[in-house]
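Note that one protein chain of the assembly has been removed; the remaining protein chains are unaltered in position.
Chain lettering (A and B) follows the sequence in which the chains are written, and residue indices restart at 1 in each chain.
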Amino acid sequence: MNEPLLEVAGLRKYFPVRGGFLRRPVGEIKAVDGVDLTVNRGETVALVGESGCGKSTTGRTIVRLEEPTAGEVVFHHPERGPLHLESANSRTLRAVRPHLQMIFQDPFASLDSRMTVSSIIAEPLVINKTATGQRLKDRVAELLSLVGLRPEHANRYPHAFSGGQRQRIGIARAIALNPDLIVCDEAVSALDLSVQAQILNLLEELQRRLGIAYLFISHDLSAVDHIADRVVVMYVGQIVESGPVEQLYNAPKHPYTEALLAAVPQPDPRVRTRPKILTGDVPSPANPPSGCTFHPRCPYAQPICAAETPPLLQVGEGRASACHFADTLPLTGAVAAMSPPAGL
Amino acid sequence: MTTTPAPVIETSPPSAPADAGSGAATLPQWRLMARRFRKNRLAVASAIVLVVLYACAILAPFLSPNSYDQQDADLKNASPTSITWSGGPAICSRQQQLDTETFSYKYRSDCGQSVPLRFFGEGYHYKLFGLIPTNRHLVTVDKPNTLLLWGADSAGRDVFARSMQGARVSLTIGLLGVAVGTFLGATVGTISGYFRGAVDTVLQRFIELLTSLPTLPLWLALAAILPQDMSVTGRYFLITLILSLVGWAGLARQIRGKVMSYAASDYVAAARIAGSSSARIVFRHLIPNASSHIVATAMLAVPATIISETSLSFLGVGMLPPAVSWGVLLSDAQSVSTVQQYPWLLIPAALVVIAVICFQLIGDGLRDAVDPYG
Partner (left out) sequence: MSQLYAAGDDVHATARHEESHLDSSPVLSVCDLEVQFPTPLGLVRALNGVTFDVPRGKVLGIVGESGCGKSVTARAVLQIIEKPGRITGGSITLRGESETTEITGLGPDSKRMRALRGSEIAMIFQEPMSSLNPVYTIGAQIAEAVLIHQTPDRDEALRRAVDMLRQVGMPHPEAAAASYPHQLSGGMRQRAMIAMALSCNPTLLIADEPTTALDVTTEAQILELIRNLRDRAGMSIMFITHSMGVVAQLCDEVIVMYLGRIVERGSVDDLFYDAKHPYTRALLRSIPRIGGNRKAPLEVIEGSVPDPHHRLAGCPFHPGCPKAIPGRCDTTVPAPSTAGPGHTVQCHLYQADEIGHPERAENV
């Protein structure tokens, strides 16, 4: 099933830094600085990285909540073939919207508190005139049961629901138009532990039943390991590594991926990964370091790393890394925690 | 902020689970706000006081035993009538005496000779609600006595009747001014907050310019342009307009801020992704969410316009006699000696204070009800 659904090439999103009386641009923040990625039909691609790495901006630019500065976003419309979203007019965008949806991080901010659950879920159907009257009602009831809510919840307001239930409402809204791709922006990060599991399961079940592809944006490497087929790691607006989840986790090809994996606190006291602790912080995208943006924190850095920006090159089947020493560094992968420990 | 879960205590999970089946689950947002508002006793009490004040304004001629513009040379600066009891509520009769030293009239109350109060008795003719001709009044006394609840002014006119009549102008000019200002402010604020960019920059600079103008001289200048021979109502509307034209700027700023934060919210992003047009986002999401804030802000802006009207009229550039407003009434109490000798002329000032405080308390209550965590 390697039929491409979304192809992003050289995507850039620069935010101007404005100043002065007339608010003229005086600089720019390179939030996304040349991102290439592909999502195939029915698969889950995870976009991981730390705060400020540009992963959310990438997601928002793909769905055109932000206007891209440069680059291409091609969406393969089931009827109309490949469409360029980066330059699409509002009519083309309208044609794509039903197929390209989004789920947000904060289940409290993403639902309009003045609307009932049924009008929230029905909004995409009403706007796109896909259903009216009784058919609309039936579809809302069907969507509610698909996400594990009861039909009688339809007339309630968002304030009556817990975080997990609200996230289910957000998911129902996203799948209302039978999308091909959903951008999940930190969709489980704001939820409680036990609720995270419920939502992850729901996303997987919907994928199985409806064949939806996900662009799963997250900083939680454990959740990503569970749900993703392929992983793309971002650092300061650029992709540093990508590849199938198992290979990337077991044998990373970029020092940042290694550090990221090692930093994850494993839920197993006998797996004492004393991580190679990175010094310093993620640099500001307004003023990124020269060469490889990771070099000031990289334990393996060489003089060339500060001088030249390493290109993202193929380093094996379906894998790519942006490191000058991707093929030679002895990097270690994640130590698997017992799952779950014996006796449980 | 939209309604976020209570961040107050960790013990409250995001919200009551829907399975609890509590009645609040299907209550729309505004009903919850009304609930919270009703919990604010001060605000509710203020609302009741204001309702009474507005009722007084509407029923002014019915409540007043005397016409507000009826002059009586025999009652110049007469003090409030003393109320007594004589087989029923009654007033003491009043005698006028010439003080031979100062050559001014003094009034003496004689409670030995009481005049009974008559309820729903007949008095001067008027039209109730401007429609029904009648001459019944709440309380009257038999002629030639006059019932002066709050005394009389220098022309012998009933201060109570004039205060009630003045409420009609003073309490409505505030609402009208704010209504016009709110409409302007909400429109400009929404445009500025939603479209951002150059439109926003231009509008914001303009608002800054407008708010930096010293308001009092501006009012004076604008009011001076008003032709002196205008009809009372024409003048009234023009002053309303002047007040609101200056007042909308601050409102526009506040609404712009709200709209900006709503426009950046995830539910608006979700609506855009669902394919909503700008018009749908503005009318379906932004305005309904901003409306409660607009109402609360507007309520807080009313007292300012009431005070403005009073100040302008006091300075002689707002409403002018023979029109009656609280400000006009207060301009009679300008000198210290007048206030010392005839303190009842200051009663309209008390009314201004009460009305302003009530509006402020209601505004505060509304704001808290709308945004309990802000």
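The rule is simple: a contact is a pair of C-beta atoms (placed from the backbone, for glycine too) under 8 Å apart; a residue touches a chain by one contact, two chains touch by 3 or more.
Note that the structure is a prediction, hence the values are computed from the model and not measured.
The residue touching the chain not shown here, chosen from A:Asp281, A:Glu308 or A:Asp327, is A:Asp281. Within the complete assembly, A:Ala223 is the residue of A:Ala223, A:Ile239 or A:Cys305 that touches the hidden chain. Touch with the chain that is not drawn comes from one residue among A:Leu125, A:Met234 or A:Ala334, which is A:Ala334. The chain not shown here is touched by just one of A:Ser162, A:Gln238, A:Thr293 or A:Ser321, and that residue is A:Ser162.
The set of chain A residues touching the chain not shown comprises 50-51, 162, 164-165, 192-198, 200-201, 204-205, 219-223, 225-227, 245-246, 249, 259-273, 275, 277-282, 334-337, 339-344.
Simple rule for what comes next: only the chains that are shown with their structure count from here on.
By the touch rule above, chain A contacts chain B in their complex via residues 22-23, 60, 63, 65, 93-94, 97-98, 100-102, 104-114, 116, 123-124, 127-128, 153, 155-157, 159-163, 165-166, 170, 173, 177. Contact residues of chain B toward chain A in the complex are 2-5, 13-18, 22, 24-29, 32, 201, 265-267, 269-276, 280, 285, 288-289.
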